[in-house]
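Report on the structure given below.
A protein chain is absent from this complex, but the other protein chains hold their places.
So, chain A:
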């Protein structure tokens, strides 16, 4: 009897209405790429959906302006036959103008949705994101695959560390470290997009300063966030013929850096860079001890010079991508003040020490 009444209760509860959270994949319009731009006081989104069948090489896109991101998305939904779904979002591209404002206001909608893909990549675009998305590209891939692939390959060659939506949030709210994102540009000559460097942020706003590709590699090295391949190419000699012969390329097998901060009011900072490298391209190289020492010394100087320049640029932009502030807060809390830190950071005396070792010439005697 007890069981019977219990069964009755359970069965009748099935008749109660409620909302059914079914989301059918076949009804979803999977957005892979989204571009965000400022359009006056409003925000414009470009959502990009890859092609669903083999007969189309290009997917479809929707452009929509709205008060907020959610608003724009909501209106965009009324223009699409399916339900626009952002759970497989791969790449969020932000126009320069938009990024120069507090970007958290625009990312808020993404963080709130539990279905959202937190490993989506973020990027800042030179000019407008919408323009880049709609440029005809010289590639066989569709727009989405292309731009996501672009960032992946930049991560592979250490141009950019992995920066997901999730990790970006940590940095956005960390007073001791600043966000940095890949900077996408369009190369008119080859009709392709490129990761032209790293966009530096101060707090939640893009500073406008972009590190070049060479600086970006060094930046990742100091941040201890290297990809699979790290290559550096510099002009080693002046008068070789042909011109290519003057340049030397090295590939580092091991590269790491340590940041030390002295415990006094000046917070004198030392960045120690350790590199072990193999020469991978330089035709005139003679593999003897003396020449090797010379190459080592030259690279030591070169990297020291570049690193100091890099630090200078970052201090000028007041962008603390290395997380020096976090170290100060952790190890020397008496000198840490969240409010004045950025000004202090800009004036910080930084010394770069480089320990460069050539462990191979890439040649066989």
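Quick note on the criterion: contacts are C-beta pairs under 8 Å (C-beta built on N, C-alpha and C of every residue); 3 or more make two chains touch, one makes a residue touch a chain; residues count from 1.
Operating definition for what follows: contacts and distances are computed from a predicted model.
Q: Leaving aside the chains on screen, match the unshown one to its UniProt name from "Spore germination protein", "Paraquat-inducible protein A", "Putative ABC transport system permease protein" or "Sporulation protein YqfC".
A: For the chain missing from the view, the UniProt record says "Spore germination protein".
Q: Of the residues A:3, A:25 or A:364, I need the one that contacts the missing chain.
A: A:25
Q: I need the residue numbers on chain A that touch the omitted chain, in ascending order.
A: So the residues of chain A touching the unseen chain are 21-26, 28, 30, 32, 50, 52-54, 87-88, 90, 115-117.
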